[in-house]
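Remarks on the structure that follows.
With one protein chain withheld, the remaining protein chains of the complex are depicted in position.
By written order: A and B. Residues from 1 in each chain.
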Amino acid sequence: MTMFSSRNWREYPHRYRLEASKFKKSGKTYFPKRMVDPETGDTEQETVNLPDTGKIVTYTVIRIAPGQWGDQSPYGLAIAELTDGTRLMAQVTDCDVEKIKIGMEVRIEFRRVQSEGHHGVLSYGYKFVPKWY
Amino acid sequence: MAGIVGYGAHLPRHRIKVEEIAKVWGADAPSYKKGLMLREKSVPPPDMDTITLSVEAARNALKRSGGIDPKDIGAIYIGSESHPYAVKPSGTTVAEALGATPDIHCADFEFACKAGSEAMYVALSHVKAGEMPYALAIAADTSQGAPSDALEFSAAAGAAAFIMGTKNLIAEILYTHSYMTDMPDFWRREHEFYPQHAGRFTGEEAYFAHTKGATSAILKKAGMKPSDFQYAIFHQPNGKFPQRVAFEQGFTQEQIDPGWLAPILGNTYSGASPIGLSSTLDVAKPGDMILMCSYGSGAGSDAFIWKVTDRINEVRDLAVHTRKLLEENQIYIDYGTYAKYRRKIRKNA
Partner (left out) sequence: MREVCIIGVGMSKWGEIWKQSLRDMHTDAALKAIKASGVDHLDSMYVGCMSCGLFVGQEHLASLLTDYMGMCGLPATRVESACASGGMAVRQAFIEVASGISDIVMASGVEKMTDCSGDEATYALATAADQEYEVFHGATFPGLYAIMACAHMAKYGTTRAMLSAVSSKNHTNGAMNPVAQYPFKVTPAQVEKSVMIADPLRILDCSPITDGAAAVVVTTVDIAKKLGKPYVKIIGSGIGTDTIALAQRDDITTIKAATIASKMALKMAGKKITDIQFSEVHDCFTIAEIVVAESIGLYEPGKAGPAFLAGESALDGKFPINSSGGLKSKGHPVGATGVAQMVEVYKQLTGQAENGRQIPNSPKIGMAQNMGGSGGSSVVHIMEVA
């Protein structure tokens, strides 16, 4: 198994603060950050923080899951389009899985995403929750 | 002049009713509901802990701060008795999530249910001393109560965050007073999973002696009397204690009402009186005087007198109100789900 601690630490800007690359030429935003604009090949960019609300564009409910995910199943997993048009995948939490649907408005919340067993590091990041206020 | 520049709370949506716990252990639900004034409590789902609650509460506080740059926060203090790690700070994770690293001071505080007000006290001191423009104090807990113990009916989860500063205040701090003695009323030893308590000894000599001690001292210091306050918040291990301490000192139900959350929130430990303050600020008007008094076993109380400023009207609705989080869209769970969420079921690793 890879060392989870360093791999996770490296992703903090994305997982904690939703940092993304906005490229100068195309004006397009990519999450997570990347060095080259896939469309233009441009490397000039600024770091932006993604908005924290959006809508589900597609989803599933995972009912059979391996390892630590088993304790959480059934859980929703969705791709949401945020208000700036960026898409990302995350769990849908605090939600009756039967009520998840395309077009559902979601908010991004900071949650514990994984635990490396009972003794290892905890990893935090973003999840979707139903936007109810 | 120092005080609160931004405030916010966060609560889990999950709840369990007293009846649901009582039926598993053969306990008498009506006596808990009547005797301790507890109807239900919040339950953190497995993906929520002191760190995640702190981040969300702090983000709400930032929304009400008038757009301060997180990099100007000089310190983050988190008071909790349920820091997810025994060794590794909660504060650095929260600081990283807010974008407040690396020029910052972080510390995790622990003082039973008083750790949160402790964080507020220290954060206020920093800004008063001119050490930094802003200091963030967070009170958060995902408390554990041992199965079948009286605490299981109350141990709940929630967080409140306060950005302290000297400009653009929402509430000015007028007085503080702390009152403590060595009191073995409630404890959790290293490596133990659940806290222990000394039963009825946690009442008169512990909770009531310290909350009254701190309250009477701060009133004397300020030359004020209960009727000078619009609102008062006392630590709330259940619904009954804060009500009794309020009444015995001459405060009324109307004064404690906005911050009296325990009957439907449970005891959020470090979060209890700070979340009560957050809820009270949601309804306070400019010029209102607010008394807040925490209690932490072991034991001590921190008392604060706040004066609400005009800016409250501008910021109140910039983040979700605490009562809304408390009273709307709850997800009720059964004891089995609760036991799973709180890792009370023994499994193969």
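Everything below uses one rule, namely that a contact is a pair of C-beta atoms (placed from the backbone, for glycine too) under 8 Å apart; a residue touches a chain by one contact, two chains touch by 3 or more.
Not measured: the values here are computed from a predicted model.
Novice: May I ask you to name the displayed chains that the omitted chain touches in the full complex?
Specialist: A
Novice: Taking the full complex into account, find the residue in A:26, A:72 or A:115 that is in contact with the omitted chain.
Specialist: A:72
Novice: Where does subunit A touch the missing chain, residue by residue?
Specialist: With respect to the unshown chain, the touching residues of subunit A are 7, 11, 14, 30, 32, 57-67, 69, 72, 75, 77-79, 87-91, 102, 113-114, 123, 125, 127.
As a working rule, only the chains that are shown with their structure count from here on.
Novice: Per the centroid of Cα atoms for each chain, what is the distance between subunit A and subunit B, given in Å?
Specialist: Taking the mean C-alpha position of each chain, the two centres sit 30 Å apart.
Novice: In their shared complex, at which residues does subunit B touch subunit A?
Specialist: 13-14, 45-49, 51-52, 55-56, 59, 84-85, 93, 96-97, 99, 320, 324, 328-329, 331, 340, 349
Novice: For the complex, give me every residue of subunit A touching subunit B.
Specialist: Residue list for subunit A touching subunit B: 12, 16-17, 71-72, 91, 93-94, 96, 109-113, 117-118, 122, 124, 127, 132-133.
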